[in-house]
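Partial complex: the chains shown occupy the same locations as in the complete assembly.
Think of it as A and B in the order they're written, each chain with its own count starting at 1.
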Amino acid sequence: MFNPFFKNRGPFSVRDILNFLNIKTESVESNIELKDIKDLYGSNNYDITFLHSKKYRELAKKTKASFCITTESLKNELPASCIPIIVENVLVSVSKITSMFYPDAINDDFDDSVIDINQTNFKDKVISGKNVLIGKNVSLGKNCKIGHNVIIEKNVSIGDNCSIGSNTIIRNSLISNNVKILDNCVIGKHGFGFFPNKNKNLRYPHIGIVIIEENCEIGCSSTIDRGSMSNTVIGKNTYLDNQIHIAHNVKIGENSIIAGQVGIAGSSIIGSNVRIGGQAGISGHIKVGNNVEIGGGSGVIRNIPNNTKVMGYPAKNIREFLRDNK
Amino acid sequence: MFNPFFKNRGPFSVRDILNFLNIKTESVESNIELKDIKDLYGSNNYDITFLHSKKYRELAKKTKASFCITTESLKNELPASCIPIIVENVLVSVSKITSMFYPDAINDDFDDSVIDINQTNFKDKVISGKNVLIGKNVSLGKNCKIGHNVIIEKNVSIGDNCSIGSNTIIRNSLISNNVKILDNCVIGKHGFGFFPNKNKNLRYPHIGIVIIEENCEIGCSSTIDRGSMSNTVIGKNTYLDNQIHIAHNVKIGENSIIAGQVGIAGSSIIGSNVRIGGQAGISGHIKVGNNVEIGGGSGVIRNIPNNTKVMGYPAKNIREFLRDNK
C-alpha cells in the first residue's frame, strides 16, 4: 500500500511486541527487530504479519514475513521461515501491534497544529476564502480555489486546478489535478472500524489514506473515510453527487457516476463505468464489475458481474426486478 | 424527565392558562397556580397533564395531576382529584400551554450570546481550535479537545476526555466522559415535531435534551435531535457511523453499533447490543429489543423482540428474507 503519511515508529524488537501483548513465548528469538506490520502478501523479511482465517491459506504459504500473529489451529499453514506467535484473538492483537507502529493513526482528534493560510507560503499561490486553515505536510498545486472555513489538516496533497468548497475538511488524502470537492465534505477521516468490546470498544489504527484521482467531483456533504490497512480510492473522472458516504478501503473505478445519498460500505470494490442510482447501498466486501448499472434505491448484497444492470433489494437483474414488480 | 436546561416560566394560574387557550370554563376554580405541564405518569399535585387517547386510560386513572387537558369523550377516565379541561384538539392545546411554561424551547434560532472560547475560563482548561464559540450555561470537563469552528451553544455539559470534531454544533445536551463526536455534526436541535396547519404549521416546544453516555462515538455529519417531552438518549459505548439521523425522543441502549446513513424516526426505543447495518431505517414509535441484528438497508416498521436477526423492507426474520430472495 502506498502510504506516504503515517509515520512508522518502528522498528520494535520481538520482545517489545510480545510484552505489549502480554505474551510469554520463551522459545522465540526475541532480540530480532521488526520493521513493520503488513498483510501476508505485502510483508517482507523482518516484517510481522497475521493470519486469522483459513481463507488466506494460500497467501500464508508464500508470505515472506518473519513472524505471524495467528492461532494454534492455523499455525501449520505458515512456511518454515515464518515463526507463529499464538494469540487468542488475532485481529485484536494485530490492532495493538499496529498501534505501536502507527500511534497517530488511531484517533482523529482535530489537528491543533494548523495555521491560517495567510501565514503560509500558499497565500499568494492559491485563491482562498476567509478563515482557511492549513496543517503540516500539506502541498497545494497551481490555480487552486480553497473556499471559506476550509480546514486542510496535516498530510494532504492537492494537485493543480482543484476547487475545494467552503466548510470542507480534508486530512490524510492525495488529491490529483482538476478535482472538485464541494461544500461541507469530510475527506480522510478514519473509518468505522473497531473491535466491539463491552463498555469500551477498541479502535484499530487506520493507516490507509484517501486517493482521489484526476477530474473527479465530490458532491456537498459527502464523507469519504480513509482506509485501515489499504487505501480508499476514487478513480479518475468519477463523479459523486451530494450526501454520499464512502467507507474505508472502498475502491471505485474510473468514469463512474454515483447519485445522491448512495452509501458504499467498507472494503467494497466498484468497477469502472459504473452508474449507481440515488440512495442505493452496497454492502461491505462486495465486488461490483465494470459497466454495471445499479438502479436507485437498490441494496446490493452480492457481487455483480461486468456489464450487468441490477435493481431491487436485494439487487437482482433489472428485467427480473421489473417483471416481478409490474 | 431529567431536564436541567429549559427554564420553567411558571407557575401560571388556571385562569391565565384558560385565557391563553381562549376557553371559558366558569365552573373551574381559576385562582389555583399550576407549576408545570407533564405527562400523566410524571405529574404531581399542582401540575397540569393531558389525555388524548384511550390508550392511556390506565395511566389516566392514577395520575396525580390537578388538571387535565382532554376531550368530552375521555374525561370520565380521570380520577376525581383531577379536573378535566375540555378542548377540541388536545395536542394543540398542550403545545400552547407548554409554550407558556417553556417559551425558549420552540425555536432554534442561533445562540447570539456565544463568545470566543479565548474569552472564557475554558481557554486554559481544554485544547481548542480556531474560532470556537461557547454559549451560556456550558461546562467542559478535563482533557477535552474542541475542534475548529465548533459552536457549543447554551445549555451543554461535556465530561472529561471528550473530543469534539471541527464544525460541529451542540446545544441542550449532556455529554458524558470519553465521548467522541466527529466533524460536522448537529446535536441537540429541536426535533421535526409540529402540528400541521394550512399555510402555517404550529411548532410545539421541545423541552427534552440529548444525553450521550460515556465512551460513545458519533460519526461525521450526523444529526441527533433533542426530545419534545422526553430526552433523546444514546447509551454508553454505542458507536454511530457517519451521516446518521437520530430523531427526537429516541433512546438507544448500550454497546450498540449503528452503520452509516441509518435513520431512526421519532420516539423509537432501541435495546442494548444492537447492530444496525448501513442505510437501515426504523419507523417512529417502534421498539427494538436487546441483542438484535438489523441487516443493512432494512426498513423496520414493526417491533422486534430480543435476540432476533432481521432484514428486508419491511424487515422480517433474516432466514425468511434470505429464503425468499435466493
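Following the convention adopted for this analysis, a residue touches a chain if its C-beta (ideal position, glycine included) is under 8 Å from a C-beta of that chain, and two chains touch if they have at least 3 such contacts.
The structure presented is a predicted model; accordingly, all values stated were derived computationally and were not measured.
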Fill in the blank from the handout: Taking the full complex rather than the 2 chains in place, the copy count reaches 3
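Following the convention adopted for this analysis, only the chains that are shown with their structure count from here on.
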Problem - Rounded Å distance between subunit A and subunit B, as computed from the means of their C-alpha atoms - result: 34
Handout entry: Contact set on subunit B toward subunit A in their complex
Key = 127, 129-131, 145-149, 163, 165-167, 178, 180, 182-184, 215, 217, 219-221, 236-237, 239, 241-243, 254-255, 257, 259-261, 277-279, 295-297, 312-313, 325
Exercise for the section: Please name which positions on subunit A make contact with subunit B in the complex. Expected result: 107-110, 112, 114, 116, 131, 133, 149, 151, 167, 169, 184, 186, 189, 192, 194, 196, 198-201, 221, 223, 225, 243, 245, 247, 261, 263, 265, 279, 281, 283, 299, 301, 313-314
